[in-house]
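Other chains dropped; remaining ones untouched in position.
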Amino acid sequence: METIAFIGLGNMGGPMALNLLNAKLSVKVYDLVDSLAKPLADAGATVCQDLQSVVEDADVVITMLPAGEHVRAVYLGSSDRQGLLTHIKQGTLIIDSSTIDPESARLVGDAAQERGIYFADAPVSGGVAGAKAGTLTFIVGGSDESFHKAQQVLQHMGKNIFHAGPTGSGQMGKICNNLMLGILMTGTCEALNLGIDNGLDPKVLSNIMLQSSGRNWALELYNPCPGVMENAPASNRYQPGFMSKLMLKDLGLGLEAATKSQSSVPMGALARNLYALHNMQGNEELDFSSLFEFYQSKANK
Amino acid sequence: METIAFIGLGNMGGPMALNLLNAKLSVKVYDLVDSLAKPLADAGATVCQDLQSVVEDADVVITMLPAGEHVRAVYLGSSDRQGLLTHIKQGTLIIDSSTIDPESARLVGDAAQERGIYFADAPVSGGVAGAKAGTLTFIVGGSDESFHKAQQVLQHMGKNIFHAGPTGSGQMGKICNNLMLGILMTGTCEALNLGIDNGLDPKVLSNIMLQSSGRNWALELYNPCPGVMENAPASNRYQPGFMSKLMLKDLGLGLEAATKSQSSVPMGALARNLYALHNMQGNEELDFSSLFEFYQSKANK
Amino acid sequence: METIAFIGLGNMGGPMALNLLNAKLSVKVYDLVDSLAKPLADAGATVCQDLQSVVEDADVVITMLPAGEHVRAVYLGSSDRQGLLTHIKQGTLIIDSSTIDPESARLVGDAAQERGIYFADAPVSGGVAGAKAGTLTFIVGGSDESFHKAQQVLQHMGKNIFHAGPTGSGQMGKICNNLMLGILMTGTCEALNLGIDNGLDPKVLSNIMLQSSGRNWALELYNPCPGVMENAPASNRYQPGFMSKLMLKDLGLGLEAATKSQSSVPMGALARNLYALHNMQGNEELDFSSLFEFYQSKANK
């Protein structure tokens, strides 16, 4: 039976690791913040005290970290510490499920490959709810072999598992999707607000657009106008869900990629900057559909 | 049996009137351009030589005209001609299916009501293909009574018939939907192009987004990247479909409405201006998904 | 000696009329709000009780009104009142200094010309301060003859008087200038805020840009960052000056003109929508340089 090392036990990583345990897999865990490991220990995980010991003897290493610099530091090392790659045995599979820049993913992936270690970048979509329910979507980059190995593990944490292309493509696929999502949400807020300002009922307008060419994911599952959809964050004082600051981060990754490839992303760039303006007013921990309030006049709020 | 007067027999109006004839209704038709009436005459329509005679004895009057100024001129008159309202008998139902500014719709609707004439603004979505197939979507504004009367007629030309609210709401609903659509399409072009520029396969990326939070109408039915979707205009040299110049017009109506209601539409305004830039390069008669080419570098085209 | 009729005695019109009186000209005045005429009566103006009597025997008629619909209603009439053009004698010069859409200016100008009345559209720039000091800039549209006649009067209220072209060009010239101004101010707020967020001193940065290729009117005379320029509204709690709602109106006129001419104005449209978002938060009566606060994070404010 395989042993899985799981590093990074936050809002997403915690429930993901729990689903591996629920699938009766052998799981070792580590997080800088000790207390985060507690619920996993209760569920049968082996809690480790440092990075090196968690990857020891692991057949699969999964990381769920905040940004590219953390992923590079953990695997490749930094000025004050050796990278984990030197401690991971040949033939191991690394799955990095963090959402980071594709360049960092490629750097780590290439270094892993040189050492005979499999690597897949596998960022997720689906939020905390999807992590808990085990219904996450994984967008995976890596060789065919890495992808097929990763699939065996990821299936316990998610529902849809896509192979986007070679190393880095998982991150790139997620970046494109979330650029699209940022545009969808911004546009949906804008269209609904325009209708309301002109006397339309947001439920009626939502229903019309849902069945017409304005249809999109936000209208279907995540209506940003309070009261239109009972279970959406908008109807629960914008409790997340997916926080505005994470949308800002993902759109920032989109702009960074576009700058590097000299691509044009005027709509994504505008959405990013509207989120930056919205977040600065103290809304960064609200659900990202709270952008709807940014569009509303003081009088209507 | 009711008599229907149909004014405006262009790309959309022609096939719409034909569907009424196919439903065995009694139809009188008129267009400034004589030749446009020919196919309808062949199908059994009574062709009239002027506006006044077409509405005479009609129980329902339908107009399908290019812009608000034409609708106002036809019904309310202009410096050199009396408006049709003075020739339409009390109790008649007017359905204006043109896509125009809500203010013009309200002006005509209010004047009709004063004379005891029912009025519904009922712009369509679904394009020429929908008009021919009788599968148009109608977004209707007007009183409950006007809406129910209109429904009886519209069902012969369309599939989804929405009641958006009082007079003018049909136009407003369409404006909001098409603002959303313009944003969706622009965003979809942008996300796909960003992926391609970074090595992703557009089919794979489209599939990923379709099953993730980037899902939207354009990805589902109208992929703008050539070769991804066999039946989309993109795979047929961007033959319309829905022309770029019509998207520019509709987004212009959105901006006009936003200016009047002091609403914020940064994303819609940007989409409008990207279409303006694209159209200026000689693309206004191409399908609106041709915006994809605007995003591509010369080298990739 | 010529008699000048002055209609519209608000923040701008009042001090403008006063400057005509200070130049010892014969001035008749009218405003819907009686009390606004008081200071002018004190300064020697003849106060009239209705529109018709104020233009009687006038050699020059000046209007300073809020929007195109008011200008059209006053000169061309409305459903319940005849237009002033029928009461103005041949050979009179009309100067409309309102800021309105060029189409309304052309409508009134053409109707005036048909009756042998001279017309010049002459919107102003320079704000209330310029109106009081008699240092306004006038951007004038009209025939050479109208322009030369208008110049004789305008010189008592302003310093720079430009002939922009035929009727309507005054409005168009002002629209272009204020679109530029809206972009300058938005960009200046953005560049300064970016520098501050990255540790630069706004005075030092302003000084650098002033002497480099970022130089512009806002940096020279109207720095939007509090404390940089002693006499700017920014250093006086954004007391206007030129109100945010007026900038929103002018940018709206720019978008309307662009929609009609199918021109692309992505930057102006974005500036308009940023002002709309800013104003909705309750800032519409603050000076337009208050947009700087829209860019600042809560923490820095």
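Lettered A, B and C in written order, each chain numbered from 1.
FYI, contacts are C-beta pairs under 8 Å (C-beta built on N, C-alpha and C of every residue); 3 or more make two chains touch, one makes a residue touch a chain.
These numbers come from a predicted model, not from an experiment.
Student: Looking at 3 placed copies, how big is the full complex in copies?
Tutor: This complex, considered in full, is made up of 4 identical copies.
The rule is simple: only the chains that are shown with their structure count from here on.
Student: Determine which two chains are connected by the greatest number of contacting C-beta pairs.
Tutor: A-B
Student: Going by average Cα coordinates, which chain is farthest removed from chain C?
Tutor: Here the answer is chain A, farthest from chain C.
Student: Measuring centre to centre with CA averages, how many angstrom lie between chain A and chain C?
Tutor: Roughly 50 Å separates the two chain centres.
Student: Which integer distance in Å separates the CA centroid of chain B from that of chain C?
Tutor: 38
Student: Distance between chain A and chain B based on Cα centroids, please, to the nearest Å.
Tutor: About 39 Å separates the centre of chain A from that of chain B.
Student: Of all the residues in chain C, which ones touch at least 2 other chains?
Tutor: Answer for chain C, listing residues that touch two or more other chains: 266, 270, 277, 280.
Student: For the complex, which residues does chain B have touching chain A?
Tutor: Those residues of chain B that touch chain A are 102, 125, 137, 139, 160, 162-166, 168-169, 172-173, 175-181, 183-184, 186-188, 190-195, 197-201, 204-205, 207-209, 211-217, 220, 222, 254, 257-258, 261-268, 270-271, 274, 295, 297.
Student: Using the touch definition from the top, list the residues of chain C that touch chain A in their complex.
Tutor: 266, 270, 277, 280-282, 294-298
Student: Under the stated contact criterion, what part of chain C meets chain B in this complex?
Tutor: Per the stated touch rule, the residues are 248, 252, 255-256, 258-259, 262-266, 269-270, 272-274, 276-277, 279-280.
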